[in-house]
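If you scroll down you'll find the structure; I have some questions about it.
Excluded from the complex is one protein chain; the other protein chains are retained at their positions.
Going by the order they are written in, the chains are A and B; count residues from 1 in each one.
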Amino acid sequence: MVPLSYYLVLSAILFACGVVGFLIKRNIITIFMSIELMLNAVNLTFVAFAAELRALSGHVFVFFVMVVAAAEAAVGLAIIISVFRTRETLNVDRVNLLKL
Amino acid sequence: MHLVLFLIFGALCVGAAINLLVQKHPINSALSLIVVMGSLALLYLLLGAEFVAAVQVIVYAGAVMVLFVFVIMLLNAGEEEVLPHTSRVAVTLGIPGLIVGLAIGVWVIAHYAGLDRVNIGGPTVSNGTESFGAPSFVARLLFRDFLLPFEVTSILILVAILGAVVLARREE
Partner (left out) sequence: MSLHLWIIPLLPLAGAAINGLLGKRFPKAVVDAIALGSTAAAFLYALWVAVQFFRLPADQIPHIERYATWMTAGTFSAEYGIYLDQLSLVMLLIVTGVGFLIHVYSVGYMEHEGGYYRFFAYLNIFMFFMLTLVLANNYLLMFVGWEGVGLASYLLIGFWFLKDSAANAGKKAFITNRVGDFGFLIALFLLIKHFGTLQYDTVFKAVSAYPVETSAGLLTAIGLLMLFGATGKSAQIPLYVWLPDAMEGPTPVSALIHAATMVTAGVYMVARSNAVFDRAPIALMAVAVIGTLTAIFAASIGILQTDIKKVLAYSTISQLGYMFMGCGVAAYGAGIFHLMTHAFFKALLFLSAGAIIHGLGGEQDMRHMGGLRKYMPKAFWCMTIATFTIAGFPLLAAFFSKDEILWKTWASGNHILWLIGVVAAGMTSFYMFRLWFLTFFGEYRGELATDAGHGHDSHDAHGEHGHAGPHESPMIMIVPLMILALLCIVGGWVGWPRVLAGSDLFDHFLDPVFTTYAPAPAATEAVSGHEEERGTEIALMFISVAAATIGGLGAWYLYYKRTDLPARMAAAAGGLYTFVLDKYKVDEFYGAAIIQPIILISTNVLWKGVDTAVIDGAVNESAAGAQDISDGLRQMQSGNIRSYAGWVAFGAAVVIAFMVWRGVR
């Protein structure tokens, strides 16, 4: 039997890794994957609390999060593809036409 | 027993996550992410969330990550190059911010919520032989209380499909 706090700490660490990756990485696909990592961390929190509170709505919420994540991944990757087509690069620092 | 399993798969999660950060080639990062999702599925099982674990493997690891890998292959993404001009804001603000956040999170959770006294996981039997997170129970909740959001998400998926098709279309 694992204390709840351990799950929450794990989730926090995963989330932090996701944020760091989001900030550090230059490849746009890798940044996207960091976002997915963040979403997973949040899912873990939901499931942990569902188990503690014996409330299945936590699972349902995880379900919805996954749906949204999937939709977002699809659309986001489509955008990445079209950006790649115009800018010929996956380096997010190169996509800086808005720079003053 | 649960604790051991948790520690093993937890460490696997964290290790794969850090590997994602460290790797230069995106395909390596994608594979690490698959490892993360797999271990998370196992952790869900530990918490009695059977349905969620199954969905995690099937949808997340099996569809979304495959999509990622497809796109990496399609775009022939190479190794990350090192540009001279990186955003200092991201590095200087982001990492310390995160470390702070992480520390706060850990500290708060551990000491003030008293959550280190609550134990979860372990065998859970609600009624009959069905476990706590069995699909039937989730389904009951999903199709009764959360029917509207369910239908809305189906529309969301439809819109996402349309968007993805339109956006990724090659201009003629």
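Details
Here is the rule we go by: a contact is a pair of C-beta atoms (placed from the backbone, for glycine too) under 8 Å apart; a residue touches a chain by one contact, two chains touch by 3 or more.
This one's a predicted model, so the numbers in the text were calculated from it and none came from an experiment.
Contact with the chain that does not appear here is found for just one residue of A:7, A:22 or A:63, A:22.
In the full complex, the hidden chain is touched by chain A at residues 19, 22-23, 26, 31, 92-93, 95-100.
The definition used in the following text is that only the chains that are shown with their structure count from here on.
Our note on geometry: chain A versus chain B, Cα centroid distance of 7 Å, whole angstroms.
Contacts from chain B toward chain A in the complex involve residues 2-3, 6, 10, 13-14, 17-18, 20-21, 26, 29-30, 33, 36-37, 40, 43-44, 46-49, 51-52, 55-56, 59-60, 63-64, 67-68, 71-72, 74-75, 77, 80-81, 83, 85-87, 90-91, 94-95, 98-99, 101-102, 105-106, 109-110, 113, 115-122, 124, 132-133, 137-138, 141-142, 145-146, 149, 153, 156-157, 159-161, 163-168, 170-171. Across the complex, chain A meets chain B through its residues 1-10, 12-14, 16-27, 29-30, 32-34, 36-37, 40, 43-44, 47-48, 50-52, 54, 56-57, 59-60, 62-64, 66-75, 77-82, 84-85, 90-91, 93-94.
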